[in-house]
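Note that this complex is displayed minus one protein chain, with the remaining chains in position.
And now, chain A:
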Amino acid sequence: MGWMAWSTVTTTFFIGIAIILICMTIWEIKSPTVERKGFLPIIATTRGDRVFIGLLGSAYIHLIFLAVSEHSIWIAFGISVVWFFSVLRWG
């Protein structure tokens, strides 16, 4: 796989996403999701919807942070983690 020039950071990133998906699958098998309404406007969401919204929101948090700030990307990462778990729990 050397010709694809994989970097450690990208590999870690995708392993992270894969772990999230595997955990969600196991969770779904153990306890199937029930649609509910949280703080997200208008829509009732399933657990999978909230993961999708959490990940998409995290991507945008990173992009907005990069566009407006020169600070370390880890700050955006921290905000994203808080956002992701908030959406998953209360969204």
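Heads up, the rule we're going with is that a contact is a pair of C-beta atoms (placed from the backbone, for glycine too) under 8 Å apart; a residue touches a chain by one contact, two chains touch by 3 or more; residues count from 1.
By our rule, contacts and distances are computed from a predicted model.
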| item | value |
| --- | --- |
| Choices "Hydrogenase assembly protein HupF", "Sugar ABC transporter permease", "Universal stress protein" or "Branched-chain amino acid transport system ATP-binding protein" - which one is the UniProt name of the chain not shown | "Sugar ABC transporter permease" |
| Contact residue for the chain not shown (choose from A:14, A:27 or A:85) | A:14 |
| Among A:19, A:63 or A:82, residue touching the chain not depicted | A:63 |
| Positions on chain A contacted by the hidden chain, ascending | 3-7, 9-10, 13-14, 42-43, 52, 56, 59-60, 63, 66-67, 73 |
